[in-house]
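Yeah, one chain of the complex is gone here, protein chain that is, but the others are all in their spots.
Read from first to last, the chains carry the letters A and B; within each, the first residue is number 1.
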Amino acid sequence: MELCLFLGCNTPAIRPDVERAIRASMPELGVDLVDVEGYVCCPAFGAFPSTDDDSYLASSGWNLSIAEAKGLDIMVQCGSCYSSLRMGRDHLSHDEAKLARVNELLELTGRKLECKTKVRHVSEILYNEVGAEKISQTIKKKLTGLHGVVQYPCHTLFPSEIVGFEESPRQPKALRILTEALGATVDTYSRELQCCGGAGGFSKSTPKEATAFVKSKLDAIIEETQADFIVVSCITCLMYLDNIQKKLNEAEGTDKYHIPVFDYNQLLALCMGFDPKQVASICTVPRNSVIDRL
Amino acid sequence: MDFSESDKNLWKAIYNTKDLLHCFNCSTCLSGCPASHGNPPLLVRNLARMVVYGLEDDLLDDDTAWACVSCSRCEEMCPMDVKPFEMILSIRKWQSANDETRVPPSIVEIYKRGYTQSVGTNTELRESLGLPELPTITKMPEMLKLYQEMLMKTPVVSENDYMFSEE
Partner (left out) sequence: MAEKKPTGTILVAGAGVSGIKAAIELAEIGYKVLLTDASPQIGGILAKLDNQFPTDHCGMCRMLPMVGREYASQYCMRKGLYHENIEILPFTQVKSVEGDAGNFTIELLQKARYIDTDKCNGLGECISVCPVEVADEFNHSLTQRKAVYKPVPHSTPQMLLVDMDACTRCGACVDVCPTNVINLDAQDESSTRKVHAVILASGVKLYNLREFEDAKSWAVSKDVVSSLAFERIISGTGTFDGSIKRPSDGKTAKRLAWIQCMGSRNKRQNRDYCSSICCMFALKEAVLAKEKGGDDVETTIFYMDMRTFGKDFYRYYERAVEIGVKFVRCRVQGVMLKPDTTLSMRYFDSQTEAFIEADYDMVVLATGQIPYETHKGLADLLHIKVNGQGLLPTQTYDKVKLTKPGVFVCGSLMGLTDLSEAMSSGIAAAGQASRLLSDLDVTIIEEEEIPEPRSQDRQTPLVSVVLCKCSDKVEKSSVDFAALEGGLKKLNSVGEVNIIDMVCSDEGKETVLELLKKSDCNRLIIGACHPFIYRNALKNLAKKAGFAASLFEIIDLSSIVHKGFFEPKKDEGVKDQTREAYNELFAIIENLKLKPALHVQTLPINQTALVVGAGIAGMHASFSLAQRGVDVHLIERSDKLGGYAGRHVNHTIDDLEPVSMAKDLMIKILEHKNITLHKNCEVTATQGSLGAFETKIKDNENQENIYLQHGAAIIATGGVEGKTAEYEYGNSDFVLTQAQLKTGLDTGQIDVSEAENIVMIQCVGSREKQDGEKQSREYCSRICCIGAIANALTLRQKNPEARIFILYRDMMTYGFAEQYYTQAREEGIIFVSYTLDTKPRVELSEGKPVLTFLEPVLNSEIEIPADFLILSTGVDAETSNRDIGNAFSLPVNEDGFFVEADSKWRPVEFMKVGLYVAGTAHSPMTLKDAILQAEAAAQKTYAYLSGRKIHTAHAISRVHDAICVRCQRCVDICPYGARSHDEVLDRIIVDGPTCQACGMCGVACQNNAAEIMGFSDKQIMAVIDAKMSKNTMGFAAQ
């Protein structure tokens, strides 16, 4: 299948190794990614969605219309981009007045939107379109013997009627099944469904409390599981959970927090035999403990 | 609290939907909210109440809506389908419209380069990873201009056009 890749900003700018992992792994599974010209910010919830509907939905519509012109659906990895695009699309496809207004605005730029293009998350494509079985058949190396924990991106769960694809948003399982398909053992723990806390203003406006919040999660992982790694499928989760560990160690004067964090596609690409230097090189917590055991 | 100053129709200006009015203060939104761990905490239920009462000044001063992590747990769990995340965005919109200092600087970045940050300029790093050059809008001035023209027709940009002017 062919999908328009929507990268957002963080992935190509700060963590391009994740982009590389996605570009490397997806075609191996029969998902061809098409690059298109002219995307703008998804837009981030803290930007236009916090100012007015026109600027929010016009930006959503701009992005959607680009893929629509290609006749393709959009695939996103970043949780916020995914949620913003899905919600924007939801407004436009359920509210004729809003769609008309956006088309009025788009018309100035020579664009048009019918809202045909769907927005899909990479983990959903892997889970529903590719399937765990095909993944385990395709990979060359396995994570056998390694324990992982999963961090579900909130933005792919809630509100389920707009962004969801899990059978039960309260008991998600896609990322677990996908990780198990790579041969890893996935441990559960009490705070598995707790948000990483990295998105929005929370971690910026009250960093002390946000750090305590994510610390409770990391402590639970350390105390309750044998996790060798954390697997995520959202660029914010990845960056936040990875970077915060160093800060925690510094603040507490320990080296307690050293669980490598991977985007799912990074693990997938590694299992497919791609070069770790290309697909999993940018991190704060070193990933050798996992990569060396592959 | 002086009620004579409150605007009973404020909710219509902020979040004009029956969804909001359905709220019965059950506190479901609070118990799982990540930003409720903040200091001051984001108390979604309280914001809803302030909107319903029309406490304009208090609401204009309240920063907590911006602490929301947009996880939308509250939307999923709210038994009355108030769509609290939508409400939070609406409060931010209203604050932005009524207090220019609330307008997020990130929109200026988006206006100027399509993104909140510089995308596609890390060519060297990308090359080392075997990645292609990205066809970002930042590198396509004509297309960016069209996007800017479109944004200029939207309220937040047109009303605050000084923020977007070329220096």
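The rule we apply is simple: a contact is a pair of C-beta atoms (placed from the backbone, for glycine too) under 8 Å apart; a residue touches a chain by one contact, two chains touch by 3 or more.
Only a predicted model underlies this, so the values are computations on that prediction, with no experimental measurement involved.
S.K.: Which one, B:50, B:68 or B:131, makes contact with the chain that was left out?
M.R.: Residue touching the chain left out of view: B:50.
S.K.: Residues of chain B in contact with the chain that isn't shown?
M.R.: 1-4, 8, 18, 21-28, 30-32, 36-37, 41, 43, 45-46, 49-50, 52-53, 55, 73, 77-81
S.K.: Over the whole complex, note the residues of chain A touching the chain we left out.
M.R.: 168-171, 189-191, 220, 223-224
Basically, only the chains that are shown with their structure count from here on.
S.K.: Could you please state the distance in Å, as a whole number, between where the Cα atoms of chain A are centred and where those of chain B are centred?
M.R.: Using C-alpha averages as centres, the distance is 21 Å.
S.K.: Using the touch definition from the top, list the residues of chain A that touch chain B in their complex.
M.R.: Touch residues, chain A against chain B: 7, 9-10, 12-13, 16-17, 19-20, 23, 35-41, 43-55, 58-59, 62, 80, 83, 105-106, 108-110, 154-155, 157-160, 163, 169-170, 194-195, 197-203, 205-206, 208-210, 212-213, 278-279, 281.
S.K.: Which bits of chain B are touching chain A when the two form their complex?
M.R.: 34-35, 37-40, 42, 63, 66-73, 75-76, 83, 85, 89, 92-93, 96-97, 103-104, 106-107, 110, 114-122, 125-126, 129-132, 134-137, 140, 143, 146-147, 149-151, 153-157
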